[in-house]
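The complex appears here without one of its protein chains, the remainder shown in place.
We call the chains A and B, going by the order they appear; numbering starts again at 1 in every chain.
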Amino acid sequence: MEQTKTVTIGNKGKGVRSDCQISLELLNSGGITIELVSKVNALYGKSIRKGVEEILEFFEIKNAKVVIDDSGALPFVVAARLEAAVKKLIKTDKEFLFPFLGQNNYQTEKDKNRISRLYLPGNTPSLMINAGIHHPDGIILDLEDAVAPDKKFEAGFLVRNALRNLDFYGAERMVRINQVPQGLKDLDFIVPHNVNLLLIPKCESAEQIHLVNKRIDEIKATCKITGNIWLMPIIESALGVIKAYEVATAAENVVALAIGLEDYTADLGVRRTAEATESFFARSMVVNACKAAGIQAIDSVFSDVADMDGLKQNVLRSKALGFDGMGCIHPRQIKVLHDNFAPDDVEIAKAKKIVNAFMEAKEKGLGVVSLGTKMIDAPVVKRAQKTINLAISTGKISKNWREEDNEKI
Amino acid sequence: MEQTKTVTIGNKGKGVRSDCQISLELLNSGGITIELVSKVNALYGKSIRKGVEEILEFFEIKNAKVVIDDSGALPFVVAARLEAAVKKLIKTDKEFLFPFLGQNNYQTEKDKNRISRLYLPGNTPSLMINAGIHHPDGIILDLEDAVAPDKKFEAGFLVRNALRNLDFYGAERMVRINQVPQGLKDLDFIVPHNVNLLLIPKCESAEQIHLVNKRIDEIKATCKITGNIWLMPIIESALGVIKAYEVATAAENVVALAIGLEDYTADLGVRRTAEATESFFARSMVVNACKAAGIQAIDSVFSDVADMDGLKQNVLRSKALGFDGMGCIHPRQIKVLHDNFAPDDVEIAKAKKIVNAFMEAKEKGLGVVSLGTKMIDAPVVKRAQKTINLAISTGKISKNWREEDNEKI
Partner (left out) sequence: MEQTKTVTIGNKGKGVRSDCQISLELLNSGGITIELVSKVNALYGKSIRKGVEEILEFFEIKNAKVVIDDSGALPFVVAARLEAAVKKLIKTDKEFLFPFLGQNNYQTEKDKNRISRLYLPGNTPSLMINAGIHHPDGIILDLEDAVAPDKKFEAGFLVRNALRNLDFYGAERMVRINQVPQGLKDLDFIVPHNVNLLLIPKCESAEQIHLVNKRIDEIKATCKITGNIWLMPIIESALGVIKAYEVATAAENVVALAIGLEDYTADLGVRRTAEATESFFARSMVVNACKAAGIQAIDSVFSDVADMDGLKQNVLRSKALGFDGMGCIHPRQIKVLHDNFAPDDVEIAKAKKIVNAFMEAKEKGLGVVSLGTKMIDAPVVKRAQKTINLAISTGKISKNWREEDNEKI
C-alpha cells in the first residue's frame, strides 16, 4: 500500500463516456465531503452520492474528501473506481460487490461455436455497455495489451464488476489476463465471478497452463465454485509456435489456441503483410496442433476496421487453412466473420449426406454407418453434425432441415 | 459364430463380373444340393460344382444346400466366397488353399522404385484380374476404405486367395489393412502368403507400428516365414503429421510414408483444393520426415481419373516437393506417374556426372570421389545412382548408358 493519502482513479475528459474519475483523499476528521461534476447531476446526482457514501461506509472510512468527475458512469463503474481508490490507500480484503446479474449465470460447452469474439479494453466502460447486443460468440474483457501499464490496477476492479453486472447477452464470458506469471494475480478478480473462458497471452509452455489451472483450482476451492473455466492460450512468439502442440494438449480445459500475429511477426523481426507469407508456417503449425489435439484454432484479429472486403478475404483464407474463428476489435466485424466462417453450400450438402446416412443407420438399428462403400466412423459423423449446427446457428439452414428436405422430395 | 444356418456371401447383379454370390444353408440331412446360375454353365458348370463339393468335403460338411449365382468367377474367387460362407456358420481353423502360384514368389528391395501403386478394392475380383498387366510398381489389395463395413469379413478370404493365386506380374505385392488395432486381425489372412508390403492407414504413433510388427513376427514364427515384410504407414490426420518423423523412424522395415489428403483435409475441416495450400504444411512435414529417416515419401492419390493433365501437374508438383511416388486409383494413371516422376534431362545429366566421377575414382583406385573442388560423399553417389536406376527403369536412358555415352565422344 502506498503511503500517500490522496489518489485519483478512472478517466475523464474529451471522448470519455460512461466513466468517471474519482479523487479520494483520506482525512483525519471532518466526515465525508463529496464534490460531484456531472451532466446527469440533476437526474442521478443524489443516487451517485448515496452510492459513494455506502461504499465508504462499507470500507469503514469516516473522514474523506471525494471529487467525482462523472461522464455518465453506471453504478458498477462508480463502485469499481471508488473501490480501486480505497484500496490504493488502505489495506483490506473486503470487496464491494453488487448482486450478480441473473442472466449472466450460464456455463458454456467445450466445443461451442467460437467464430467471433469481441475484444473490449478492460478499463473503458463506454465500449463495454451494449457490446453484447451485437451477439458475438464471445466477449473478451482485456486486462493485457488494451490497458496501459498505469491503469492495470484499476482495470481489475472494473472487469470484476463488469463480469457481475454487465449484461453479456448470452455471449461467452471471456477475460484476457496478463502474461503468466504476472497474470496469475488477475485471477482473483475473475475466477469467482462466473467467467467462462480465460485467454492466456504469449503462451510458450504447458507449464504456464498448469500454473493457471493450479491457481484457478485454489480459488474455486476457496469460493466453492464448480463450473468449468475454459482456457484459450494465445500463441504469439516463435517459441510458442514450436510449443503449440504441447500447449494445446496441456490440459483438458484448453478448448482452443489463438494465434497473435502482431507479436509473432515482431518476434520474427518481419513486417506483417496482407498475403501473410511470413506467418504461413506459424498459422499451419497452430492449426495442425489444434486439430491434432481435437480443439479449435482461432486466427489473429484483422486490424483495419474500415476494410470490410479485406476482412472477408482474410476470413476465407483463415477458414481455408482450418481456422474456426477469429478475434474482432470492432462490432461491425462480427457479421463478416459469421457470414464467411459459416459452412458454404458444398460443405452443407456433404454434411447433410453424412448426417442423413447416420440417422438412417440409427433408425434401421445398424451398428455401422456407410456412404457408398466407405464406412463413416464416429469422428466424421461428429464433424458433419458440427457443420450442420454451425449452418443452423449462422442462419444458413433451418433447425428442421431434415424434415423440410424430405418434404421437398 | 452366428447361430443362423443360412448365409449369403459375395456379389451378383448388374455390373458384377468375375465374381459369384453364394448362399449356403446347412442341413441335418439330404446330402449336398448345388443350384448353379451361370452364363458359363455349359463350359465350367461341372468344374464349379466339383470345386464346391471338394471344399464342402474339406470342411466336413455333409448336408447343405448351395445356391451359386456366378458371373464368371475364377476358382480362387469361388473358393474364397464359399470358405467365407462356411466360416460364418461353423467354427474351424482349417483353411482351404490352392497351391501358391510360382511366379508370385518374390521378395522386394527396401528402396525399390515405388512411383506407382494401384489400389484395388479387396472385395472386387473383376478389378483384380489383369491389374498386373499395367505394370504398376505395386498393387494394393485394399481391406480398408474400399470395402464396405458389412463386406470386411468376406474380403479377408478373397484377398488371401488373391495373394496366392492372382498373377501380380512382378508388381510389389501390397495389402492395406484396416486401422490398427482392429487391422491387426487382418494380418492372419495376409502375412502367411508372401505379402511384400503392408499399408497402415491413419497412422499416428510409433506404437501402432510396433503392434503391427509384433503380430507379424508372431505369425512369421508360427508359419516359419523369413522374408521381409515392408511397412508403409499412411499419414492422414493432423496428429499423424505431427508424429510423422516418429512413425518414419519407428522400425527398420518402414520403407515409406504415404500421405492421405482426403482424410487429412477432413480432419482439418477444410476443403481440398487443386493448389493444395491447405496441405502444403502437411506434405512438407511428411517429405521432410521421410528424407530425414532415409525412406521414401509417397503422395496422395489424384481422384479425378478423367483429368490426365491435372494428374500430370499434380505429379510435377509432388516431385518438386520431394515425393518419390503416388497412389493410383485407375490403371491409366500409371503411365503419367512413371513419365513425370522419372528424372528429367537435367537431373539425368547431373547424376551421370556424379556416377562417372565415382566410377573413374574407383577405376583409378582412389579412396575419395570429387567433382571440381567438391568432395562427393557416399550418400550423394548413392542418390545419383538411384536417379540413374530410375531413369533406366522408366525408359529414359539405356542400361548401358556409360558405354554408349563413351562411344559418342
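By definition in this document, contacts are C-beta pairs under 8 Å (C-beta built on N, C-alpha and C of every residue); 3 or more make two chains touch, one makes a residue touch a chain.
These numbers come from a predicted model, not from an experiment.
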Among A:67, A:238 or A:366, which one is in touch with the chain left out? A:238
Which listed residue, B:27, B:129, B:219 or B:380, touches the chain dropped from view? B:380
Touching residue (missing chain; options A:271, A:364 or A:408): A:271
The one of A:100, A:153, A:280 or A:401 in touch with the missing chain is A:280
Pick out the residues on subunit A that sit against the missing chain. 121, 145-151, 237-239, 241-242, 266-271, 273, 277-278, 280-282
Write the list of subunit B residues that the hidden chain touches. 245, 280-281, 284-285, 287-292, 319-322, 324, 346-347, 368, 370, 372-375, 380, 383
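Keep in mind that, in the parts below, only the chains that are shown with their structure count from here on.
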Suppose each chain is reduced to the average of its Cα coordinates; what separation in Å results between subunit A and subunit B? 51
